[in-house]
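Excluded from the complex is one protein chain; the other protein chains are retained at their positions.
Each chain gets a letter, A, B and C, in the order it is written, and its residues are counted from 1.
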């Protein structure tokens, strides 16, 4: 019963800046807390808001020195690059349309990037950024945070170890209900930008569908071959999709379905993943993330719990507290930051991080955008199988 | 806290016969128990097996007089029609390919029919039988037994009462795992006929997919417009489908997905239905049938329990015991028989049964066959939207 | 996937009568349905109500011949004894104070007895009846129906097989909420007699506490050594207890707690049993009776389901339908009747029933009354350990 796999301050902290995340933002505060949890990061710079007053106020509240609070990400990238004590990494937590240009600016300045998802508002931009990132050799971490949950890691390892046999079926879903009514018209800030196609690049498919897609791929280890979808906007006047039904065909023959909805009344963040193979099945619910249901064929179902003797090494290295004391969303998110920290530190000495270090990369971001484009295309064609191009 | 809605022997019992259901059969015993539960029926005749020895032995074990144990359904229909004390109803519990010819024989003999599902092995036969049944004025009850669960009735009534507002989404699934391996090759009788397309007319789609389709329609009150499917046979050498993914489009604009599988390891009879509208959502699991989860928009989820003050009249009239004392599969199945009994008794005096009496009819059977055909056609075409023709 | 352990009509049916269970009664209808489920019994006589009109009307509704509807149990016992086709068994489903005198009348007439619980309103009467029953050699079955659930049988067998090691802890509870308010003052019939100490002999302790006590003993195989209790009546003016907290000491050293309440808001029939030994633990909930949670020490928890390959023979022989199709309260109750039928049939040929046949007996009834007396005595003394005398 000890906290495992964590050293509070193994080396000097990673000084980082943030783009977005000022007053009224949601995900920025989550990123800051995730960065702080294992004490690997220190926030020292920011371009926190496009409104100068908000940016200044937010920076002060967060203890950022006045001369490192910037009006925009370009100024920030340039100035921080020029400083001897400039930031080593940046967290980009803006609406989606800013992800690529901001990331480009920092990559060009030699600064590692941790970026919220989805990667961009279109596939083309994503692919272009991927080239730039790969050429740079810098760390690029995309915060598909559900991959940070210990029992998701456990599940992935079980599949990789062959415990499920050959995979046949993947069922994944991410229903919410917060957009059941047109609250974007009421001025709710989160709803407003997420339903504006220029800022978000899509609705449920991008906001949560990509999480579901990424999670299924992460655990199953499978790549999508093609999708066939039925995309809807149930709320009148809404400019983006709010319910997406998708048939999935994976390379190698597994089949599946994906459902993402923001109008399914009674669902908060009800991510559920089920994977079935010839020898067993797995089921995981994000709202009870410390439990993994394991169904070995012909034997009684087992409940695998985080921190218990049954949890494997892949789960154990991202586990903080003993079984029965639940970890949650923030711990999972923090695991992504801590994994990225390992990669950033390895980069200091031009090394690759240890093999056990796992976090979603630019390539996952490109795959996510390819998924979005294929889903929207399939539905636009009236329901055709569309191959993924990445 | 009293048993409601049941009178043990309101009138004379309905004398019935059975086709199929002899030694080694499964569903026949369920039908007999369901018929017996509320004491409305008495089994007096049978063509229990195509093997004369089995038929005789089975009849004796069930207390059927020797002269009313028949070698086949045609002899039975003819002889029972000729008797003064002939059967008033017949239960057909054979493999699917016998449903239609047997039903035809009894309908032509003026005998009410209670028939297992699916109705037939093809749509054409189903439609022909529907015409015959309608012309006869006889009762035809198809045992889509999940519609007999009290909280399914409750859910249906809530939708009908508008509690969910306008429906948007239907998610229904029926995963099992008993055909994960090719047990039909081991001589397992249930597996053998259910995977023989001549006897069953299809695999998972017919055996359990039609249950899911029927349940979703029963609760939502919606008719399917069209389907788009991806049908698989994962077990090598199997002659029928064992995993079916379907996109659903309902008349009026609701969308949905249906999953039926017999190779999803860890699932027993894991029927789950979720329906979402503009004002609320409902969730029901067959394996915990006494509970209905109700999600009124913007308010806390409620747990509605069978027999409790919260249960509506539609649930109450098919409820036997107080809340917290679970009812199960057999009680739900018995409700179908008891509803059919009400219809048969009304028919004695040329009346229609009370409006509250509900059971699946020949028309539901035709819809089910139309569903099967559309699903198989869609997949055969490589994934096209196919309209339902019934 | 077949119904196991059931033959519909192995031999001639057992003709039985009923004392109590007329119009407005609750448990009588449950007994009739339980008797009917496996087709071993036929109801042919009754003393269904102390009101002659009700008795007559009820008998007619149940198809009992007019000359076998009796005004009281003594007349019934005498007349049925005298008939050549007299009843072979009687079901006593009256308020508690009638159990012993009615049972005595039928035992003296050579008629087997199936009796509702608790056995009596005091220990002395129970012991006297036990002597009479033992001397008679007749079958006496007490309907502690929870012992009829398949997974309760499974649990009992696991303990007996040593799977849990040496038992240390028993936690059992039976909370309800239906007496949260003084509904006995509103004329509610069930509440009225159950809260009248002359008719019931006690409140929660007798009505549900004895069920909890019996269930814990049945599964654990342990006998109580002594109890220490705190008995309350929370509802003003109520004449019997409605909440009982008890410390348990079992022979051999296991310890436990028992809670029975009829004022715990939100509980329907929330029976829960937990048993822990040196090698494992078990947990069972009556409201989800098809599941048994098994905790082998140092290994992941397992979910054992009725009808599955994991279910042992003790569960299998009282199982009707395959896993995932839930059985409930009535099936469990019916198992008691079917077990009693096996004993009655064995008695026809002066044999003992097969060892696998299990049902609660007069001795369990005496133990239950000893438990009630000890609990009430302990609390009356202000909280002392009181040894059980039976």
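Here is the rule we use: contacts are C-beta pairs under 8 Å (C-beta built on N, C-alpha and C of every residue); 3 or more make two chains touch, one makes a residue touch a chain.
Remember, predicted model here, so these are calculated numbers, not experimental data.
Colleague: In the whole complex, not just what's shown, which of A:56, A:136, A:270 or A:299 touches the removed chain?
Modeller: A:270
Colleague: Have a look at B:49, B:286 or B:305 and name the one touching the chain we're not showing.
Modeller: Of these options, the touching residue for the absent chain is B:305.
Colleague: For the chain that's not shown, point to the residue among A:128, A:192 or A:321 touching it.
Modeller: Of all options in A:128, A:192 or A:321, contact with the hidden chain holds for A:321.
Colleague: For the chain that's not shown, point to the residue among C:102, C:228, C:271 or C:318 touching it.
Modeller: Considering the complete complex, C:228 is the one touching the chain left out.
Colleague: Which positions on chain A touch the chain that was left off?
Modeller: 1-3, 6-9, 24-26, 29-30, 32-33, 36-39, 61-63, 176, 178, 190, 267-270, 286-290, 305, 307-308, 320-331
Colleague: Can you name the residues of chain B that touch the chain not displayed here?
Modeller: Counting only chain B, the missing chain is touched by 294, 298-305, 308-310.
Colleague: Can you name the residues of chain C that touch the chain not displayed here?
Modeller: Residues 168-169, 171, 177, 180-181, 228, 230, 232, 234, 243, 245, 247, 249, 255-257, 259, 261, 263-267, 274, 276-281, 283, 293, 295-297, 301, 382-385 of chain C touch the chain that is not shown.
Please note the rule applied: only the chains that are shown with their structure count from here on.
Colleague: Could you state the distance in Å from the CA-based centre of chain A to that of chain C?
Modeller: Chain centres of chain A and chain C, defined by C-alpha means, are spaced 55 Å apart.
Colleague: Would you mind pulling out the distance in Å between where the CA atoms of chain A average out and where those of chain B do?
Modeller: Their C-alpha centroids are separated by 44 Å.
Colleague: Averaging over Cα atoms per chain, report the distance between chain B and chain C in Å.
Modeller: 34
Colleague: Send over the residues of chain C in touch with two or more other chains.
Modeller: Residues 305, 308.
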